[in-house]
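Structure in structure tokens, see below.
Every protein chain except one is present and positioned as in the full complex.
Chain lettering (A and B) follows the sequence in which the chains are written, and residue indices restart at 1 in each chain.
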Amino acid sequence: MKKRKITAVLTALAVTAGIMTGCGSGGGKGAAADNAPAADKAPAAQESAGEENSGETASSGEAQAVTIWYYWENEGHQVTLDQLIQEYNGSQDQYEVNAKYVPFADFKKQLSIGASADELPDIAILDSPDHASYVAMGIFEDLTGKFDVSNYYEGTVNSCTVDGKLYGVPFGANCLALYYNEDMLNGAGCSVPATWDELKETAKALTTDSVTGLAFCSVQNEEGTFNFAPWLWSTGATSYDINNENGIRALAFIQGLIDEGVMSKECINWTQGDVMNQFIAGNAAMMVNGPWQIPTMQSEAPDLNWKVTLIPRDKEYASVLGGENYAVINGGNVDGALDFLTYATSEEKVKFMMNQFGYISADKTIAESQFAADSPYYPFVEELNYAMPRGPLAEWPSVSDAISLAFNQVITGTATPENAAAQAQATIDGIVK
Amino acid sequence: MNEEKRLSTKKNILFSAAAVALLCILLFPLYWALITSLKTEQEIFQNPPTFYPHILNTKSYAAQVETGDFNMFRSFANSFLISMGATLIAVLLAVPASYGIAKYRFKARKILLLSFLVTQMLPVSVLLTPMFIMFKNMHVYNTWVAAVLADATIGIPFSVLILKNYFASIPKDLEEAAYLDGCNKFSAFVRILIPIAKPGVMVCAIFSFLYAWGDLAYGMTFILDQEKRPITAGIFNFMGQYGTKWSYLTAFAVVTIIPVALIFIFMQKYIVSGMTSGAVKG
Partner (left out) sequence: MTKLKKLFRYENVGMLFVLPAFLYMLIFVGYPIIHNIILSFQDVNAGNLVKGTRNFILFDNYLELFKDSVFTSSLWNTLRFTVSCLVFQFVVGFALALFFSQRFSFAKPVRGILLVPWMIPITVTALMFKLLFATDIGIINFILRSLHLIEKNIEWLTTPGTAMFALICANVWIGIPFNMILISTGLTTIPKELYESASIDGAGKVQTFWKITLPLLKPTIESVLILGFIYTFKVYDLVYVMTSGGPVNSTHMLSTYSYKLSFEMFKYSKGSAVANVLLVILLFVGVFYIKATTEEETD
């Protein structure tokens, strides 16, 4: 213990001394040379430096490092990705892939800072609506012609396409649909709702002292926008055109759900995971959520009797496309990244990954044969036909922010649907035009 | 003298009872976290809430040790190492600095004092990018050294500002007596002032340690490898887009808190005696 402490002090002092002589003049390089003893005492520093080098200069016989950043905290997802990587590493000896978990809440920050400091991975697996922003940053490699995405769902390909160039490969697709607690529905003598009016009536019938009829994540961020989009689009409004009869009707519908007590105001604090917890605890009779919840629901609440259906419609069925894209960082180990992606996007591997993840393949042919008709995943494949992507737009985060503010204002009663729509529109016009 | 000041038995009991009541109220959130960590997710959502776990669930604790890349013990050791390092730097640099400011009337004093304050005036988020670039150039990015260096920047100014009052409250006579005994400035500082200011130094060490212990932004940003990250980073493993599992989160909270709390409760004999046997008691 004591020895460790002393080492810590020495290292710290050596480093401090190094900086004081080297970094004060503004050059980091000098400091690096000066503090060689510090590097000796911090094996970790050497390790990462070594990794970097092997990535850039391939010494014969030694595998080149390929680093992936991803944000799934779900253990099943992590294990599955790890399995894929192990298989890949075992299948050849030119590249050595390793994946690093960067929490979702930290992902954008880490990529931004990494871009400023030129310290990025070779592959990023990122949330599809953010893709365009990073393309604008200029950190992604142009993959046009390197992957055959002609058979992929159009929305998924669009999310990684900017100015006709492909800057990523869809990892997998998902969308939102309506889950319902079948026992509760039967108990109340309701049938499965298909329209907004039916949904509201059903939700009312299902609401009791301890149960709210409907729940969906309404957090004021991208996750909330994701969950509000199906309602907005179902009216015929678009993400950029809200201040009209349609957009206002969508907002007013949500307001009605809250005012009549069939949906809890708490939804603005519930992530999709929280919503699922409410649903499996029997506190919500219906919820809007994605297919990735199914593995957890099956293991945590095996006795719960639930089914999935299309999100009820206003004018037309609508859902929102989610999922991640692979992107290759330019300036990194591009060859290694491409080699791994070619491996990972093969039909066999995609099937394996999607089934383990509870995702739907972005490849239409795979998706259509992925699930049996009685699988709980099947309705999601059907819903995917109505699913549209957010963006793609480099400024999407700002548009999304305006939209999520609008429905949060309505839910908390701090603005009428009309005012909220007008305010959101003003912000969006400032961004898009 | 102590005997005189002691309270009557009746008052003693009354005060002690009040203290215990206060303790219960103030520490209730901790109790609640503890029992929540032992409930199943379903029981957590039960209405009305249960005040002790009806079905004991220890799954959340098992998960702390064995989930994927995240290892509780390793993260704990990382946090400890980082916090100790930051505390040492902070105390080593801040003790002399606060002494200098408290006992010497040089012109740049005010400016120096203000500049220590200024370093604490920016939110951490805007410090991250430039610090990151600096650490990368120093080749300490993705090592605990980066977190130590960054965490010490919270402890140093804080310690300087607290300790300067301490040194200022020490009468000049003591120091002058030391000079008469043949001490020079440095040996007077080391032999007389530091021992006298020990309670203050202790408090600074504690605060520096805890600031570093509670740090999330620096540890998360400057250390990328899960196995080198501090314990606070674990919070993201259980919180995020795909679910907030209260039993896991609270188990995480309990595991984060208990060992540190134990260390401090064990050490409090020294801390509290240091605090109450004030420097200038005479």
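Just so it is clear, a contact is a pair of C-beta atoms (placed from the backbone, for glycine too) under 8 Å apart; a residue touches a chain by one contact, two chains touch by 3 or more.
Note that the coordinates shown come from a computational prediction; the quantities given were computed from them, not determined experimentally.
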Touch with the omitted chain, as defined above, among A:201, A:241 or A:266: A:266
Chain B residues that touch the omitted chain in the full complex: 2, 5-7, 11-12, 15-16, 18-20, 22-23, 26-27, 29-30, 32-33, 36, 44-49, 89, 93-94, 96-97, 99-101, 103-110, 112-127, 129-131, 134, 149-150, 152-153, 156-158, 160-162, 165-166, 168-169, 185, 189, 199-200, 203, 210, 213-217, 231-232, 235, 239, 246, 249-250, 252-253, 256-257, 260-261, 264-265, 268, 271-272, 275-282
Residues from chain A at the interface with the omitted partner, ascending: 16, 19-20, 23-24, 108-109, 112, 115-116, 133-134, 136-139, 219-221, 264-266, 268-269, 283, 394, 397-398, 401, 405, 408-409, 411-412, 414-415
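The working rule: only the chains that are shown with their structure count from here on.
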In the complex with chain B, residue positions of chain A that touch it: 4-5, 8-9, 11-12, 15-16, 18-19, 23, 27-29, 31-32, 35, 38-39, 42, 44-45, 48-49, 71-75, 78-79, 100-106, 109-110, 112-113, 116-117, 119, 210, 223, 271-274, 276-278, 280-281, 283, 292-293, 296, 300-301
Chain B to chain A touching residues, read off their complex: 41-42, 44-47, 67-69, 81, 84-85, 88-89, 92, 125, 128-129, 132-134, 136-145, 148-149, 152, 220-221, 224-226, 228, 233, 236-245
